[in-house]
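Excluded from the complex is one protein chain; the other protein chains are retained at their positions.
Then we have chain A:
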């Protein structure tokens, strides 16, 4: 078990290092200072690049080593140009992404499973066809289109009711001490965007439907019925649980990667979470921030796979019986 943890940590290390090196090679942080309008002192630019350890005159592996020793001491560096520690920003951004995405994701999973199960049970009935068509329409709608359509819808609703019900900008408008109602008004539209988006209900329901269909035709369910269980009882006590097993990995990664955000949703609704930061960091050639974000993603992938194993064990008695929760 320790050996597998070690291997996974090594993967995290390799992924983050490669991102750092790739970003260092391809990005040119000095570009933010190069402009036709001002003559800037080269020494000032150089010394700024040194402050953030992104001076291309320093050999790449020397920069990498400086960065690596910093990381080893818990120092992820500073956000380019701002003197702000990356670690501080990282926590704040993860908090914002979490608050934006958690409700939408939970609802998307729960509703997606329900729709999938119903679709499987009522295969080839009218409602199955309807949910299938709707799911494919949603799956093929780009999230920026959907988000903007929702903003538009919110606007119409606000005008129709003669007062502002839905906000499409940020987490709150009064201040960080804003109450639950105000936050809900801000959260409603982005949450809908997540639920209806390509990684929402439609996505989960399709997977759940096929997983459920596999189970429905299985011998053990027939046996359960033969033993006198009602159709619904058999479905929910035996069928659903088994159908959820292949989905466990899926959910684990969905929740594990929750914190790294949804770039489009964050940008369109102006929430300053991880996704928005990733875009800004790339635009601003912020090598250290990009590496930090990649590192967080790698760690979360590792955590997700651990979570998947746990979920798998919880749902599948055979794994528990074997007595080992693999890590």
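Just so it is clear, a residue touches a chain if its C-beta (ideal position, glycine included) is under 8 Å from a C-beta of that chain, and two chains touch if they have at least 3 such contacts; residues count from 1.
As a working rule, contacts and distances are computed from a predicted model.
The listed choices are "2-oxoglutarate ferredoxin oxidoreductase subunit gamma", "ABC transporter family substrate-binding protein", "Aspartyl/glutamyl-tRNA(Asn/Gln) amidotransferase subunit B" or "Carbamoyl phosphate synthase small chain"; the UniProt protein name belonging to the chain that is not shown reads "ABC transporter family substrate-binding protein".
Note that of A:191, A:276 or A:304, the residue touching the chain absent from this view is A:276. Contact with the undisplayed chain is limited, among A:62, A:127 or A:169, to A:169. Residue-wise, the contact with the chain that is not shown comes from A:92, picked out of A:92, A:225 or A:241.
Within the whole complex, the absent chain has one touching residue among A:25, A:40 or A:110, and that is A:40.
The chain not displayed touches chain A at residues 28, 31-41, 43-45, 47-48, 81-84, 89, 92, 95-96, 151, 155, 158, 164, 166-173, 175-176, 267-270, 272, 276, 279-280.
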